[in-house]
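Before I ask anything, here is the structure I am working with.
All protein chains but one are shown in place.
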Amino acid sequence: MRNFLLIGLFLVSTLAIAQRNNGKGMLYLDENRRPIYRENIMIPEVNGYEVLKCDFHTHTVFSDGHVWPNVRNQEAWEEGLDALAITDHIEYTPHKDDVKVAHNRGYELLKEGTAKNNIILVKGTEITRNTPPGHFNAIYIGDASGYIEGRSNEQDRAAVMKAATQNSFIFWNHPGWQPGIEGSYEWIDFVDDLSRSKALHGIEVINGFGIHLKALDWCIDKGLTVMGSSDIHNLVAHDYDRSKEYVHRTMTLVMAKERTPEGIREALDAGRTVAWASKYLAGKEENVRALFNACVELLPSHYTEVRGNGNKTNWYEIRNNSDLYFELEVKEGSGTKRVVLYPRSAQLISAPAATTSLTYDVTSTYVRSDKHLSVELPLR
Amino acid sequence: MRNFLLIGLFLVSTLAIAQRNNGKGMLYLDENRRPIYRENIMIPEVNGYEVLKCDFHTHTVFSDGHVWPNVRNQEAWEEGLDALAITDHIEYTPHKDDVKVAHNRGYELLKEGTAKNNIILVKGTEITRNTPPGHFNAIYIGDASGYIEGRSNEQDRAAVMKAATQNSFIFWNHPGWQPGIEGSYEWIDFVDDLSRSKALHGIEVINGFGIHLKALDWCIDKGLTVMGSSDIHNLVAHDYDRSKEYVHRTMTLVMAKERTPEGIREALDAGRTVAWASKYLAGKEENVRALFNACVELLPSHYTEVRGNGNKTNWYEIRNNSDLYFELEVKEGSGTKRVVLYPRSAQLISAPAATTSLTYDVTSTYVRSDKHLSVELPLR
Amino acid sequence: MRNFLLIGLFLVSTLAIAQRNNGKGMLYLDENRRPIYRENIMIPEVNGYEVLKCDFHTHTVFSDGHVWPNVRNQEAWEEGLDALAITDHIEYTPHKDDVKVAHNRGYELLKEGTAKNNIILVKGTEITRNTPPGHFNAIYIGDASGYIEGRSNEQDRAAVMKAATQNSFIFWNHPGWQPGIEGSYEWIDFVDDLSRSKALHGIEVINGFGIHLKALDWCIDKGLTVMGSSDIHNLVAHDYDRSKEYVHRTMTLVMAKERTPEGIREALDAGRTVAWASKYLAGKEENVRALFNACVELLPSHYTEVRGNGNKTNWYEIRNNSDLYFELEVKEGSGTKRVVLYPRSAQLISAPAATTSLTYDVTSTYVRSDKHLSVELPLR
Partner (left out) sequence: MRNFLLIGLFLVSTLAIAQRNNGKGMLYLDENRRPIYRENIMIPEVNGYEVLKCDFHTHTVFSDGHVWPNVRNQEAWEEGLDALAITDHIEYTPHKDDVKVAHNRGYELLKEGTAKNNIILVKGTEITRNTPPGHFNAIYIGDASGYIEGRSNEQDRAAVMKAATQNSFIFWNHPGWQPGIEGSYEWIDFVDDLSRSKALHGIEVINGFGIHLKALDWCIDKGLTVMGSSDIHNLVAHDYDRSKEYVHRTMTLVMAKERTPEGIREALDAGRTVAWASKYLAGKEENVRALFNACVELLPSHYTEVRGNGNKTNWYEIRNNSDLYFELEVKEGSGTKRVVLYPRSAQLISAPAATTSLTYDVTSTYVRSDKHLSVELPLR
């Protein structure tokens, strides 16, 4: 049979079977190569929407990032992203002695590669002003050149408004990133004006390794969309501990009607997003709840334990059918106090046989700066 | 807010935040503990059947295993098994100076623990005769004591027939394990007689780290069920390299109407099984094909590349929505030659735009000793 | 050349090169096996003493452990232990309906296997009384049968004194393990009497995942030896997260003149030990300091950075030449505030050029319940 190339190699050494040899003095050490594949992040559909993994805040050598744009494509593909934006700074180009300043260039260089990789490339930029107000990302933009670069309040406003006239989706970046600067983490007039002028559509509630909980409240109270993004400058593999199964770059989960640029834009405009930072989820309550319900499944009781005193305890299996992470703490009911649901895992919980439901805080989620998602699990 | 116990600990050290302290001179080092959870092995439903992960061949200190029975329960739970049998040898009890010989004991000791863990415990035993014929596993047995233990052909037959009278499901274990013994890997009269007497229902096509390809042919030709099992004596974590994502203990995938002992038995009797050994699947063609089709998804073309010569190439994404592993080699059509689908991953394939289908051998599967599953992928 | 078995296999598949085939219908899946080897834990000599890795508190099915004794040998070998004691409970044998009670049996069953593995097997037992006083381990014991098993204070004392008459090395186990029981974590009269009677030689300052800091003070104040042990009942691979490079089972580092049973006993009697629990070390200051100095190396400055204001900063490399983990926080001097030294790693530290030394607390160590090792690093 032709498949059995190694017939008879019963006691062959490990090395011999791991190396390829071209018969002309070359050995190829494929076993040392990293296997290259696209991660298929498992998140079930949520109310009929596909959950798309999107990062709309990344940098390259065309501003202050450390990599050529193709690395962002390569990373996004391997990490299973559905959509990506390069958002190099308009106003901050520290490599300009070596790299020609060209604000559309990152996008142009990536168009074909992302298309081949089945990644939706959204054109974007980062409008980078003093803090406050700080930085704004504009995605779905038109021409990225010609943005006003001054430092006055009027110039700042003009830059953001230009993005708005391009029908961009605009979000305020990492509002809490400079805790020492007064006004940097407040709902200031400048932002309020943008919001009222329909020139602000979302806020980065999570940026990289920081969660801006106050921004979550603003999103809810002002009707803005909750965003999460990596703001990656270095290599994703450098910053994130990807050896932990639950660690992914920070991103926005977008619940879209279809996996297209337009489908994503519709969902962003409608606010159907959850910011995802490895163990943490932050978003509007209805979105976080829908996501939780799609991912976590409580099975009917499989066993009744009768203890020495005649008391009966029912046992249940709770399954996480997703690559998300959830941590629960009981709030009402006398069942299992704490449940950690690693990606694609299950746990046992128990409660007295008479208990009909348990109420848990999902402490790995935020639906307000001071509030976790609360879920009532009916026991059968 | 009461959740924020650590308010203000801005520059706290790694150690301080990783340790718990009871305030009385005790530190608890939880971060060094292994997280304990049940793996939720992702395999989609196959034609409406639930795919149950079953290991019906394991050992404990009650024969020549290295662990107390509870370890088998603990391992099975963590590894995400649905069903388990302890099959200690009737005739081989090397610990008998220390451990009382009691053939029902492993099962009795595990009944409550597996019930609590939502694992289906099937009562079993290993009938352990000279080779040939070798060893037979009987599961769904009654009383395991009183099996005849002699070494003659008649006594061998009587032991297996006793299992048959208990309405057991009987399978022949690891037929190729002793390559040096004549007749040990042949379809001998003894086995043929058992099969004709309805006292043989399956064969271990995969046992631990060995695939017995000839046994696959016998299963197909004689209408027997394909079994895979670990035959684990040591710790699963000792024998298997679980640091590799695709490595699991060898087991039988059972496509069952329901997740009950009866549901599994019906599927075993009907032959709806595939033996699974990490990267490898072996089974009857219809079962392997149904499993492949449930797990692997080819998307419509997302991109047409136009090369310099005007030739067009279409690009496609192929997704593995399961924890299984598949490796494909093209047999017909001029598309991508080789595709490796790691668990929950995707790859790109390409083909000239005019190509309407590609035929691949799924080289990580066996549907005959000399035949891989062949799949035709229609290109849209 | 005969080594090149695979000449010409230029485009062979991954699977074909990973499997062995005996040419008779058998495939062997060696790549799924866990590689089996003995870890060579790197700890340099300390003042001419060899640092031996010892665990003198482990259990098997002969008391309430989950494994046959051979598993303890196998684990110890793979984890790189130099010495091991099986210390099954005298008074607690929950498997006695199935396993004959025999207090010398674990030791007897392991003697040959550990000898072959180059592991020093020390005979031991756990004297298991009510708490307080709790449990005592006796190692280097004689016959383990015939220990008095009653529950009165006199019977407790008699049991420990019997061990003393056998010239055993006796240590008090996990004094803080039952925080709810009054007197369980106090220097009670019973223990004081044993100590004065030369029938107590050490205390478990670390047991598994718990550090009993008060016990460290007692060791120092009463002249007892600091012990660390796993008290493992389940599988080591079950309890410990060995995927983290710095996680090992809790053990005693013994600084011995020679790697023999006598060498270890001399060091235990002389108190030359440090208890080791993954990131943590606890011991008498002189021992912890000697160990730190043997493992950590500060290099001369390799670079002087001149900042804009003309200020000069010197840079230094600090190397950890061991498999231990150290975490440092600066106490005196204006240099780098916090240094984490993972196993076999280095970090950079910096200080103004005029600085001649930096004083750090090694916060991953304890030399008193309220004191870390303090080290002064001279800067060159």
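Going by the order they are written in, the chains are A, B and C; count residues from 1 in each one.
Note that in this section a residue touches a chain if its C-beta (ideal position, glycine included) is under 8 Å from a C-beta of that chain, and two chains touch if they have at least 3 such contacts.
It should be emphasised that the depicted structure is a prediction, and the values quoted were computed from it without experimental measurement.
Student: Looking at the full complex, which residue from C:Glu186, C:Glu286 or C:Asp370 touches the chain that isn't shown here?
Tutor: Only one of C:Glu186, C:Glu286 or C:Asp370 touches the chain omitted from view, namely C:Asp370.
Student: In the whole complex, not just what's shown, which of A:Leu81, A:Ala144, A:Ile211 or A:Leu373 touches the removed chain?
Tutor: Result: among the candidates, A:Ile211 touches the missing chain.
Student: Using the touch definition up top, pick the residue from A:Gln74, A:Asn153 or A:Thr313 that touches the left-out chain.
Tutor: The single option touching the absent chain is A:Gln74.
Student: Which is it among A:Ile43, A:Ala277 or A:Leu348 that touches the chain not included here?
Tutor: Within the whole complex, the residue contacting the unshown chain is A:Ala277.
Student: To test your reading of the contact rule: which positions on subunit A touch the chain that is missing from view?
Tutor: Its contact residues with the unshown chain are 13-16, 18, 22, 24-35, 61-62, 65-68, 70-71, 74, 95, 97-100, 102, 105, 176, 179, 185, 209-214, 234-235, 237-244, 247, 277-280, 327, 329, 338, 340, 363-364, 369.
Student: On subunit C, where is the contact patch with the chain that was removed from view?
Tutor: Given the touch definition above, subunit C has residues 1, 3, 35, 37-42, 80, 115-118, 299, 302-303, 305, 315, 317, 319-321, 323, 340-342, 344-348, 363, 370, 372 touching the missing chain.
FYI, only the chains that are shown with their structure count from here on.
Student: Averaging only over C-alpha atoms, locate the centres of subunit B and subunit C and give their separation in whole Å.
Tutor: Whole-Å distance between the two chain centres: 36.
Student: Please report how many Å separate the Cα centroid of subunit A from that of subunit C, as a whole number.
Tutor: The separation of the two C-alpha centroids amounts to 40 Å.
Student: On subunit A, where are the residues touching two or more other chains?
Tutor: 3
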